[in-house]
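One structure is given below, represented as structure tokens, and several questions about it will come after.
Note that one protein chain of the assembly has been removed; the remaining protein chains are unaltered in position.
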Amino acid sequence: MHIESKKVAPTTIEVSVKLFAGAAELIGQRELTVTLTPDATVDAAFTALAADHPGIAAMRSILRFAINHDFAEPDRVLHDGDELALIPPVSGG
Amino acid sequence: MHIESKKVAPTTIEVSVKLFAGAAELIGQRELTVTLTPDATVDAAFTALAADHPGIAAMRSILRFAINHDFAEPDRVLHDGDELALIPPVSGG
Amino acid sequence: MARLIRVVDSAIDFGEALDAVAAPENGAVVTFRGDTRNHSEGQTVQKLFYEAYEPMATEKINEIVDEVQERWQVRDFAMIHRVGEVPIGEASIFIVAAASHRAEAFAACRYAIDTLKQTVPIWKKEYFEGGEMWVGETPGATRADPH
Partner (left out) sequence: MARLIRVVDSAIDFGEALDAVAAPENGAVVTFRGDTRNHSEGQTVQKLFYEAYEPMATEKINEIVDEVQERWQVRDFAMIHRVGEVPIGEASIFIVAAASHRAEAFAACRYAIDTLKQTVPIWKKEYFEGGEMWVGETPGATRADPH
């Protein structure tokens, strides 16, 4: 699917963003979609999200990220259809 | 009671001996009484026991002792009416 | 080699977890149960609420169990995490490690709960008198570990 996307040279990709705990409460949604330029990083996705929902910017320092259920560094490149999760400090147990 | 015993200058004391696990099987009893001279030690009691039941002598190196439910060194002096227990290596749990 | 992993939204079935690890090879069974307690950091807690990111939470728990069974000789393992509201005195998590020997079972159980608290996307909200908070999210606040 990624290969196919590259072939048609898309001008944007869509990434699904999952929100939890305080981040979900802050934004008022648990899931939304962001449209990004191809090869956008996790960081770029967060910046796009914060442009629409400025309140989330203050949480940046405590957030981790996951792409398709695996933790991912902020410089990881996203692909069309990826599921990006914002992971506030976990506190299970 | 000990003071009274001293007053009448008894020539012997009686100590109850409790036996467990392999020691009980070896001697074929779980409880018996040994008659000792006053101020006999735990060691002396064991020697007296081994005189009647020679098989127990081989266990000496692995035995601990308790007097009235507290662990006691072999040089502890016994008193009339004491309960002396031979404690093979414990293996509870 | 049994493994039971569940994220449930009602009371944890301890018997299910214990039955899952039963095997005549096991001599040592260590369990950890985390309950909602009525106090935290000097405040009176009224209840807890847990939220999980599924299926990532289950996937991360499976990774922990993979690691546990690689590091220690733990034959059977179960972990059940409850989400949603968990009243005082009820369990939010139950972990069972069963092995031949107790050293392995203790180490595995302890490692599993410690690691879960670092890597598994589950969140806890405390409801206390006069407020509520997602544990660990308050900027600058350092919360003690709840269990």
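All chains are identified by letter, namely A, B and C, in their written order; residue positions are counted from 1 within each chain.
Quick note on the criterion: contacts are C-beta pairs under 8 Å (C-beta built on N, C-alpha and C of every residue); 3 or more make two chains touch, one makes a residue touch a chain.
In this text, all values refer to a predicted model and were calculated from it rather than measured experimentally.
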* Structure fact -> Shown chains in contact with the undisplayed one are B, C
* **Touch criterion as defined above, residue of B:G28, B:G55 or B:P89 at the omitted chain** => B:P89
* To do: Mind listing the chain B residues that contact the chain we can't see here?
  => 18, 20-22, 25, 58-59, 61-62, 66, 69, 71, 85, 87-93
* Quickly run down the residues of chain C that touch the omitted chain. => 22, 24-39, 88-89, 100-102, 105-106, 109-110, 113, 144-147
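Everything below uses one rule, namely that only the chains that are shown with their structure count from here on.
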* Structure fact -> Distance between the CA centroids of chain A and chain C (whole Å) is 27
* Asked: Just how far, in Å, is the C-alpha centre of chain C from the one of chain B?
  -> 51
* Structure fact -> Listed in rising order, chain A residues that touch 2 or more other chains are none
* Which chain C residues reach two or more other chains? -> none
